[in-house]
Every structure is written in C-alpha cells, then in structure tokens.
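Other chains of the complex are left out, but the ones given are in their true place.
Here the chain labels run A and B in written order, and each chain numbers its own residues starting at 1.
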Amino acid sequence: MIIVFQPLASKQDIQHVVEKIEQLGFQAHISKGVERTIIGVIGDERKISREQFALLPKVENVIPILKPYKLVSREFKKENTVVNIEEVKVGGNEIIIMAGPCSVENEKQIISTAEAVKKGGAKILRGGAYKPRTSPYSFQGLGEDGLKLLRKAKEKTGLKIVTEVMESDDVDLVADYADLIQVGARNMQNTRLLRTLSKIKKPILLKRNFSATLLEFLMAAEYLLSGGNDQVILCERGIRTFVEYTRNTFDLNIIPVIKQLSHLPIIADPSHATGKSDLVMPMSRAAIACGADGLIIEVHPRPEKAESDGDQSIRFDSFSQLVKDIKPIATAVGRSVN
Amino acid sequence: MIIVFQPLASKQDIQHVVEKIEQLGFQAHISKGVERTIIGVIGDERKISREQFALLPKVENVIPILKPYKLVSREFKKENTVVNIEEVKVGGNEIIIMAGPCSVENEKQIISTAEAVKKGGAKILRGGAYKPRTSPYSFQGLGEDGLKLLRKAKEKTGLKIVTEVMESDDVDLVADYADLIQVGARNMQNTRLLRTLSKIKKPILLKRNFSATLLEFLMAAEYLLSGGNDQVILCERGIRTFVEYTRNTFDLNIIPVIKQLSHLPIIADPSHATGKSDLVMPMSRAAIACGADGLIIEVHPRPEKAESDGDQSIRFDSFSQLVKDIKPIATAVGRSVN
C-alpha cells in the first residue's frame, strides 16, 4: 500500500501517519519526491483498509499494491483448474459445449432438445426451472417439475445437467438434480447464496453480472473458493454499455485477461450476451478463438414459441452447424471439440 | 404492438402474420408504406410476446407500444403515493432525511450516531446489520446483534429504523426490528426476495441496481405492488459508467423522470452514488433541487475508523450543516424539511 501526501503536508502530518502504520504492526518507507512525499507500507496490506489512512490529514491518495483476491489467482495456483462434472472435464484441452432452452417448458420440448443437442455435440444440457424475470407477469419457470424433466432428459441422453439456483433455500433441492449449479448474472453478488454454495460438493457455473468489474467477478468466485468449493467455472455473458444493437456487449476481452490472472476455467454465453440468434454463430467462433474453455448456447425446437428468450435461441440444425464451425477454430488454437 | 416488415415481404408473408394475430384474438390494421408494410396489432399486447412475431419470415422489427408496468404507473394512479413509516410520511410535502452509519458496529457507535443525526434533523436511522460485501474477507455485519442495537437506538431517540434484508429467510426477523426494509442495489432483481417482501405489511426502500434501466427499476417495484405491497419508496444511488472520479455516476435525471411516470416517492443516496464525503453536500442540494422526496446519508462518528464506507461517510457536524444547507433549497422548490 502506498500513501501519497498532498504537496503541503508538514513533517508532523507525515510523522502522524508513520506512527499509525507502526501501531498496526507494519513498517513505513518514506520517499520524499520533488512535489510530494509518499510512504510505502510494508506488510500484508489485506489486513488493513485504505480508509484507515485515506482520511487522515494531508493524505491525498492511498494506492493498494496487492490484489484483494488470493485463492482464485494464478499466483496462488499456477496450473489450470479442471472442473469435473462427473466425467465431463471443463478447463482441459477439450472445448465443452452446453446447450438447451432458456426455460424448461414441457417434456416434449426438453427431451427433443436434449436429443438434438446431444447429437449436435453438446455434453451438458442447460434449462431453467427457476427463472429470474424482469416482469412479474412473465413465465417464472416450472420449479421442481422443471428439475424432474431435466432428470428425465439426463436419463434418456446421458447429458449432464446445468440449471440455475436463485436462493439458499433451494440449494439442496437443485443440487439433487443438477450436475453443475448455475449462479445467474443477477445473483453474482448474492453473497448469502455464494456462501451456501461454497459449502456443497457440486461444481458451480458463476455468470458475470452485467456491470461487474474484473475484480468483482473474481471476488465473487473467491467467496466460493474461500468457503471450500474450488470447482468453479466462470462465464462471460455480456455487460451493459451504451451499445444498442446487441442486448448486452459481449466482452470477450475478459477471457484472455482471466486466463492470465486466474487458474479457473471460463466459458462464454453468446446467446445472452448478444440477444440475437444470428450473432450466436460468429461470436461463438470468436469466443473459442480468444481462448474460451467452452460455450453455453440457447437452443429451442421452435424459438418463435419459446416462453422466454426466443430472439436469441437457435434451432437444432443451426446448433449442429455451430459445432461444426467451431471445430476448425478449436483446432487452430490447439484445442479439440468432442 | 407494431410489426414492421422487410421491404421484400410478399403478400403471403403478410397474410401469414395477420392470421396468427387473429388466431390469438387480436385485430390487425395493415398500413402499406412506400418502402415497408407495417401492421398495428389491436388488443392488450401485454398478453403476447414480441418473439411470437419477431421470428416470423420477413418480419424486420416488432415495436411494443404499451409499457410493461401497470400498477406503478401514473396512468394507473394519478396522485402521489405517500408511504407511512409509522408517523413519518415519505412522498408528501416534507423532505425526509435518513442517516446513519453504513454498518452497525457497536452500541456506542450506533447510539451516538442516532443521537447526533436526530439532533441534526434526520427522521429515520439507517444502519446495516447484514452487509453484502465485495470481498469475503471484509466485515459482513453483526447480524441479529446489529438489529438489536438498532432497536436500542430507536428506543433512545424515537427515530424509525431502515435496514437491509438480503434473503427471504431473514425477512420475518428483519421485519421484527425494522420500520422500513431496504432492498439493496445488488438485490434489486432478486425476484424471490421481492415476492416475499410483497406479502408483508412493512414499507420497502427499493434501491436501484448499478446497471438498471428505468424499465427494470420500475418492474422491480411492480413485483412488490403486484404481490400486494404498495408501500414502496424508490432510491437512486448511482449507476456504473466509464466515469472514474465518483464511485458511481449519481444519475439525478431519473428523479424527474420517475415523477412523471410513476406515483411512487423517490429519494436519493449521494453517499453511495458519489463515494466521496466532500461531494455529499453539493449533490444533496442538487437532489432536492430536482425533486427528490428525501435523502439517505451515511454518517459516522469517526469515518477513518469505519468498518465499511469510511470514504463516503460524513461527520456529525457536517451532517447538521448539510440539513441546514438543504432547507433553503427545499423552500425554493416548495417543500419543507422538518
């Protein structure tokens, strides 16, 4: 931590800060510059808050040096984490594709979709049973009935299941049905839910909130790891910007950045990020090209009849095509699909 | 709802859409323009989704005409809603000021702050017992012990209490202690929590999420009203933009906009919005000048020792000054303080 003084700070102002640093058990290194004096605070700065110094007289700025996350960082763990969803491995050489409808609507819809996406190349079936909707008047999901239909689809196809949980109370129930539990973008900073999920033995798919900074995203994952669950997959699904031609702005740049800073795998969700079915194909290719470990794609037998997210869902044949198109890109970056 | 066709749409394409509209029990009004044909769909469009038409062949765009919110709208209810927090009224002529520390830390801190802000002119004491923090390593609040200290402060001062609830499970407990229950920015779209709160008989302070559009903000309130709780106060607390000199961008513009579109009261939180104690004073004045029904201000006896949000907390004397400064502004816009 570095403490920068205002130009007019007196000897006493500086001495006052030095004493406070030493009282806290840290060391102070003073550098007098041409215009300003700065102090380097030596010690584990995660144990002190910047406000303890920022509000002292004549202090202009306090600059943290250490990153506030630890367990998710590549400094802490060098090799890539591979998350095992039963035998499906996310974060290894293989690109993993998750696919399925936004919401589970009925048996025919989910079974036919499961069969189609399995044939197309997906390893994991997505489908929402509990849906966080903007409007109270919209379809809110089938709840446990939806979970039961997902289990049926798993039995028929062997696909693993990923589905969202919205509240701590539902964690045990959802964990009974799901192989991978999704934390939705709106709940990325629901710290209560994160703590509950940090105590269970299921892998977690943590989606980035629309307005999450890199730090907030990694700190949300740190909640999970610090509670004991290190089976965490991150997911980029678009941020909110001034741009209006996509539902959100798909921020693929975070993928190589996460790869540098963290050992956790990261996948991409072009369906929610762009909100337009005709952008899913090109942006899926781009996601793989810049290093994503997988994709999660909305697929629906008849998007125009979908209860939710029809605009961004693709049909069965488009999904098969998408996987075919991804393969040479995966090869080009030294990865494989299937 | 208006359906716009692509320039090359054929007679059959248009007929196909008309049939679908009529099957759903709506009427279709066709207008053939110079370049494009459009259809006006007559009927209550809230019952149909835009995707039902947007994905049909040769349809270029589907434009909703009606607003998706109803109960929160001024069209539904002309006169301003006044929320009664026991005898304190928010949304009437009087500007109501809520103040207190970010977190309840200990008895001395909360009691002394309660006494100071009451003397300064606050009617409601704020203080967090359950804190949603970015880092799992930060102070997470005192929990029920914090609630008990808030009750003690209420007994001493007569101030009403506003405090945050983070999960459905805690609603009954928090409602026991609080006079006004806060939904934090991170939980604005926690639809499960909103539904639980819509069933209780306590007023709600609903804070805008960092990245919430006007529509999302109003729809979150619609969850509360549609479930039966119409005692809702909105709160602007900053949005996430590219700007770096404030913690968030305090978007005061939403205040007069909400006043036009909705009958609900709206207050402003300059402490969280700006994140800097020396901006709290001028931006509080601005909030009142453009029509806010109240303020919520972070006050701490010694900000440099605060467990959280020290940077943006003001001291007792600054708070008294703030209320004094607000008064002539309130008068200038035909309102009163105290």
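Methods note: contacts are C-beta pairs under 8 Å (C-beta built on N, C-alpha and C of every residue); 3 or more make two chains touch, one makes a residue touch a chain.
This one's a predicted model, so the numbers in the text were calculated from it and none came from an experiment.
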Full count of same-sequence chains in the assembly - 2 placed in this view: 4
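Note that only the chains that are shown with their structure count from here on.
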Where chain A and chain B are represented by their mean Cα positions, the distance between them in whole Å: 26
In the complex, chain A residues that touch chain B: 46, 49-52, 54-56, 68, 132-137, 140, 166-169, 186-187, 189-195, 209-211, 215-216, 219, 222-223, 226-227, 240, 303-306, 309-311
